[in-house]
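Shown here: the complex without one of its protein chains, the others still in place.
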Amino acid sequence: MGEDARTLIARRAAQELVPGQVVNLGVGIPNLIPKFLGAGSGVHIQTENSLLGVGPPPRPHEVDEDLIDAAKQPVTALAGAAYFDSAESFAMIRGGRIDVAVLGALQVSERGDIANWAVPGRNILGVGGAMDLVVGARKVIVTMTAQTTAGEPKVVSGCTYPLTATAAAGLVITELGVLAVREGRLVLTELLGGAAVKDVRRATGAPFSVDL
Amino acid sequence: MGEDARTLIARRAAQELVPGQVVNLGVGIPNLIPKFLGAGSGVHIQTENSLLGVGPPPRPHEVDEDLIDAAKQPVTALAGAAYFDSAESFAMIRGGRIDVAVLGALQVSERGDIANWAVPGRNILGVGGAMDLVVGARKVIVTMTAQTTAGEPKVVSGCTYPLTATAAAGLVITELGVLAVREGRLVLTELLGGAAVKDVRRATGAPFSVDL
Amino acid sequence: MPARLASPEEAVSSIRTGDTVLAGGFGLVGAPLALIDALVEASKARELTVVSNNLGEPGKGLGKLLRQGRVRRAVGSFFTSNPEVAAAAQAGELEVVLLPQGTLAEALRAAGAGIGGFFTPIGVGTELARGKEERRIDGVANVLEAPLHGDAALVYAARGDELGNLWYRKTARNFNPAMAAAARLTVAEVGELVALDEIEPESVHTPHVYVDLMTRAR
Partner (left out) sequence: MPARLASPEEAVSSIRTGDTVLAGGFGLVGAPLALIDALVEASKARELTVVSNNLGEPGKGLGKLLRQGRVRRAVGSFFTSNPEVAAAAQAGELEVVLLPQGTLAEALRAAGAGIGGFFTPIGVGTELARGKEERRIDGVANVLEAPLHGDAALVYAARGDELGNLWYRKTARNFNPAMAAAARLTVAEVGELVALDEIEPESVHTPHVYVDLMTRAR
């Protein structure tokens, strides 16, 4: 079920991406998206460490130790790719040149606040490019399971985990449905995986309206 | 005499440059310096428009319309040259990577204030890279004739022309001698072209001590 | 989005009266002359703010636009090379905003890089710092400078590939990369349109994310 939910979410998220867009994909569920885009999708993947034009994973003989993505996994580069340095990579991100950032999260609030980098009470030791991406990208899509393994909702009225950014998420895709953040309110726009509205209500810690 | 004075100043200024240094040369007298450096001087000339490794002027068949210096004159590039963009060029300048900037001036004050870009009462329409260079370079050498064509001293107690920067000049070379700016005071360290100390006093609008 | 090919006339057609136009080049080197000509001949946009190191030369490049009286404000570092700029400023027909050349370049870069403003030691104590916020940082006086955004950027590159990746030749690079990143609409005039990977991926100077339209130099 865990793996299935993640695959379902990734497949649905892939549908949000249109040819020509420049997209940054976070670790976890977003990393499953490329297989649903396929070759020739026309989607340009940027990785912040710093490459525009990420291609599919390398076959064993293609692995190049100087060619990794932000998850430190080996990747390939497509024709027309460009390498740059980290300062330029984040200039591109902050400057609004990433059309869509897709990332995982620990919590998202009804007004689009995102918490995805730290758990309270633990040492906070890694933020990476998350803050830059959720503020800089033109559209932010959060992909995550609806609830924690302990059954707590991840969509909440207000985040209790340390924030990554305020009012940043535009769309939240879980295995149960698609929630859009519109003017600081959540709207359920689509049901997924056979879920009913009441299933979404049960798994969601914040009010939302329904516009299916 | 005019041309001689300028040549004398340029020759003396060239002696201040040592192999390995990165140098930016302004228009006018500083542009006469390269012929006194000679090939293999080991001095690296940067031009702010944006090239490190400026070579001698091109022969007619070598002229390349994409290869000019900041005075918009055709130049050549030496082996090991690097091109970059204007933002990087001035990052290099502001960041303290230019060892010496040599430039002309309208006035220099005894504490090293420089005025070299505007005349009062006229429209102020061109500053170029002068302000960046005099603040960013580690050492600033001013090369100029001692007096205006009207016989006014150019080394003055306080500049009356609009400033390029305050306390920026380290050395002033005229056809009469070399004045160093030390802790906000002028010191005559060398006489040039057969001038006597009294000749320098007569042509200078600020007090200076003598340490020949 | 990858860049789309367009004629110079089409490429400048969305520039409107009152817009801010960034134009690359140091003098005429690296200046997008076909695009400037199209702006002069095929566009009716007036009251333009033009950001460029120089404003062309009399009757050349951006100097043509000035002669047409369509430039309301010029932002740059060195206008002395075109005496008609001084005449227009004197006559009150043109507002001139002068910046140190490095501050001009950095303000353009800041706009492209999503930077809200930056402190620089350049210009402190001079007329060009007048009215600017000053702050001493680590013992050095700095002034606060604002990013310089454009509605449109017109740049020139020796080579552009099918996606819009750009490569600049020798000193023709100058302000072009910073401007390409600083505008809502970026048009690149390219000397040569090349296939993908003819520009080495490590040598792309302006990645295609910054380029909306490409046109061929004439």
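Letters A, B and C mark the chains as written, and numbering starts fresh at 1 in each.
In this section, a residue touches a chain if its C-beta (ideal position, glycine included) is under 8 Å from a C-beta of that chain, and two chains touch if they have at least 3 such contacts.
In this text the structure is predicted, and so the values were computed from the model without any measurement.
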Quiz prompt | Among the chains presented, those that the missing one touches | solution = A, B, C
Exercise. Quick one: say which of A:Leu25, A:Ala77, A:Ala169 or A:Ala203 touches the chain that got left out.
Key: A:Ala77
Quiz item: Among B:Phe84, B:Trp117, B:Tyr161 or B:Phe208, which residue is in contact with the omitted chain in the full complex?
Solution: B:Phe84
Practice problem: Among A:Asp4, A:Glu62 or A:Asp85, choose the residue that contacts the chain missing from this document, as touch is defined above. | Solution: A:Asp85
Quiz item: Out of A:Ala10, A:Leu78 or A:Val135, which is the one that touches the chain we can't see?
Solution: A:Val135
Practice problem: Quickly run down the residues of chain A that touch the omitted chain. | Solution: 47-51, 64-70, 72, 77, 83-87, 89-91, 93-94, 118, 123-132, 135-136, 162-166
Practice problem: In the full complex, which bits of chain B touch the chain not displayed? Write them out. | Solution: 20-22, 44, 46, 52-53, 77, 79-84, 90-99, 136
Quiz item: Which residues does chain C use to touch the chain missing from this display?
Solution: 106, 110, 113-121, 135, 137-138, 140, 142, 146, 167-170, 173, 200-203, 205
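The criterion applied here is as follows: only the chains that are shown with their structure count from here on.
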Practice problem: Could you quickly compare A-C and B-C and let me know which has more C-beta contacts? | Solution: B-C
Quiz prompt | Longest centre-to-centre distance from chain C, chain (CA-based) | solution = A
Self-check item: CA centroid of chain A to CA centroid of chain C, Å
Solution: 35
Practice problem: State, to the nearest whole Å, the distance from the C-alpha centre of chain B to the C-alpha centre of chain C. | Solution: 28
Quiz item: chain A: which residues touch two or more other chains?
Solution: none
Practice problem: Mind pulling the residue numbers of chain C that touch at least two other chains? | Solution: 109
